[in-house]
Structure formats: structure tokens, C-alpha cells
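Then we have subunit A:
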Amino acid sequence: MTTAPSEAPEMAVPAPSPLAAAPSTAPLAVDRVSRWYGNVVAVNDISFEIGAGITGLLGPNGAGKSTLLHLLAGLLQPSSGRVLVEGRPAWRQPEVYRRLGLVPEREAVYPFLTGREFVDVAARLQGVADPRAATARAIATVDLEAAADRAVGTYSKGMRQRVKIAAALVHEPPILLLDEPFNGMDPRQRLHMMDLLRTMAEAGRTILFSSHILEEVERVADGILVIHAGRLAASGDFREIRRLMTDRPHTFRVRSSDDRRLAASFMAEPAVFGTELRDDRLSVQVSEFSAFTRIVARVARDAGVRLFEVAPTDDSLESVFEYLVSRR
Partner candidate 1 sequence: MTLLSTTALTKRYGASITALDELTFELEPGIVGLVGSNGAGKSTLLKILLGLLEPTSGSASVFDLDVATRGIEIRELVGYMPEHDCLPPDMSATDVVSHLAQISGLPRSAARERTAEVLRHVGLYEERYRAIGGYSTGMKQRVKLAQALVHDPRLLFLDEPTNGLDPAGRDEMLELIRRTGTEFGIAVVVASHLLGEIERVCDHLVAIEGGKLLRNAPLRAFTERTGTLAVEVEDGRDRLAEGLAGRGLRVASDGTAILVDLVDETPFDVVRDTVAELGLALVRMEQRRHRLEDLFRDGPDAAPAPLTAGAPAAGGARDRAPLEPGR
Partner candidate 2 sequence: MTARPPITRAGSIYDLGYRRYEGPRLGRGHAVRSLIGHSLRSTYGIGRGGRSKVAPFVFGGMAVLPAVVIVGALTIASRFGAERAIEDMQVISFGNYFSAVNAIIALFCAAQAPELFGRDQRHGVLPLYFARALRRTDYAVGRLVGFWLGVLVLLMTPMVILFLGKVLLSMDIAGAFGANLPNVPPVVAQALVISTLYGGLAMAVSAYTLRRAYATAGIIALFVLPGLVTGIVIGIGSSGIGTALTLIAPNTVIDGTNALFFGRELGAEYFFVDVPLQLFLVSTIVEVAVVVALIVRRFARITT
């Protein structure tokens, strides 16, 4: 079998590319993308597709999240593979840039411009039909009207973030890429922004944002992408991902009217292989998630024990994430 000249010759076994047959029209599609700088491989053979809704991009520091976002925004060229935005390659395509809004983490904002001017410049650069109206709308959306006519240099960190978001929204792109967007925002602003993202997602926009604050991602995202050392470690709904971790036993915490009796009854069940009595609760280790959930109510009822609380202890995104980035 001869490899086509455009295929990278060093691939030993070219896996059948999911996008080779028909180019995907998903809002964001990444096909076997790698990006390296000399010997440093920032992104290593990543493939995924994202559609409307909110996806959280997670990973330890230095895992390649920012690089990936810049690749998706068309600001970096993949060393190999393809980055497709609505089916078209992203690299250096102005029409594609119109469909994207990027809120980068680091890039500074010119401190001498006012907030309004900064957003206005972005609007004009994007060729928006009525820049002033669009700017006003964008500024209202991020709740920055009061400070819009002050120089950005006087803004707090949270305000700078919001002005960057306004600039990314001003041309109403269907796809939003945000790199740690809530950095520096106080609790009220965070909640407001999360509500904003949800509203936009429900209206059909595709939103990808990277964050270290897992409890927020858990709240707001429909799915996640986990990057570790440049590779994609997992994707999808994190609860489903947890179910797939069959080599890791599930633990449940249970509070009842008689923990000891309940523990004894649980141990009689094949689904349970361990129970631990603590001061105020019972910890149950089960071999299979669903097997336990199917029997827990029945066992408690038959033992005559009142259940106050039943909850999986490591079902959180924190837990899932920790497991994903710690395994080899």
C-alpha cells in the first residue's frame, strides 16, 4: 500500500482518519494534529470534533491547551494534521477568522485605549456592518458600560478580561474560543459570565474554554476535553468517562439510621467488595457502578434501615481529572 504523497511518511501505521472520507462540517474539527517546536512537541496527534454547546478544555499547566486554542483560532499552523473550522482549514483564512472569536489569556490590551475604543477597533477589523451599535451591544453584554470610557490601563484584571470577551463577541461569531476567561473575576462576575456562556450555547454557539477551576467547568460544560502532555487523554461527558474507568473501583458514601447493620447487609451482595465505617458515614467500595445502584434501595429496605444519603464520592470532575492526568 503506497501512502499518498501528502501523508507524513514517518507514520508507521496510518490509522484510518475519521475525516479522510468526507471533510467534517462540524464547527470545530481537528484531525491528527501535531505541533512541535524543535524537539518540544506541544500538541501530539490529537483528533476530535466539537459542536454547539460548551466544551471545557482541561489539562495540567504546560499540557498544550493554549497551543491548541491558537491552532483552532488559525493563528498557528499545525506541524502535521488538519484543523478545520466549519469544514475549512483554519490557518490564515480571513473568512474563517470572521467565524471565530478568541479570548487569549496573555496578550496585553493597549492600555491607553478606552474599553469602548478597544472593542470598536475589533469590530472594525472584523468588518462589522455597524461598528458603534455592535460595540455598544458587546459592552452591554459583558456589563462594562460604567467603565467603557476609561482607559483600559486603569482596569482591574477582571475588567480587562471582560473587555477582551466583548472584543471577541462584537462580530457575533458562532464559535468562541476562550483561554482561562474568568481569571481575575470576582464571584458575581463569574456567575454572570457563566450564565452568559450558557445562554449563548443554548442559542446554538460552539464554545470551547480552558480552565483550571473544575467546579465551574463541571457546572457549565456539556462535555470536556482533557489534554495531558500534548495528548488527548479523554473527551465527552465526564460522568460517562467515569463509568468507563472500570479499572478504578467506585466508592459511595452512605448515611443511614444504622450504618453497621447496613454495612453487614451490603457485604452479602456480590457487587460490594468493601465497606468502611467512619464516624458519621459508611464508605462502600463496589466493583461495578450500576450493580450497586440497582440494589442499594432494596438492601436498605430489607434490612429495615433508613437511608439519609447515598452519593458517589469520586464522581466529580476533580476526581475524574485527577485520575486521567495521573495514569501513565
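Quick note on the criterion: a residue touches a chain if its C-beta (ideal position, glycine included) is under 8 Å from a C-beta of that chain, and two chains touch if they have at least 3 such contacts; residues count from 1.
Quick note on selection: all candidates are chains of the complex that A comes from, given by their letters.
Because the structure is predicted, anything quoted here is derived from the model rather than measured.
Chemist: Quick one: in this complex, who touches subunit A among 1 or 2?
Modeler: Of the listed options 1 or 2, subunit A touches just 1.
Chemist: Quick check: in the complex, which residue numbers of subunit A touch candidate 1?
Modeler: So the residues of subunit A in touch with candidate 1 come to 58-62, 156, 158, 184-191, 212-216, 255-257, 280, 290, 293-294, 296-298, 300-301, 306-312, 318, 321-322, 325.
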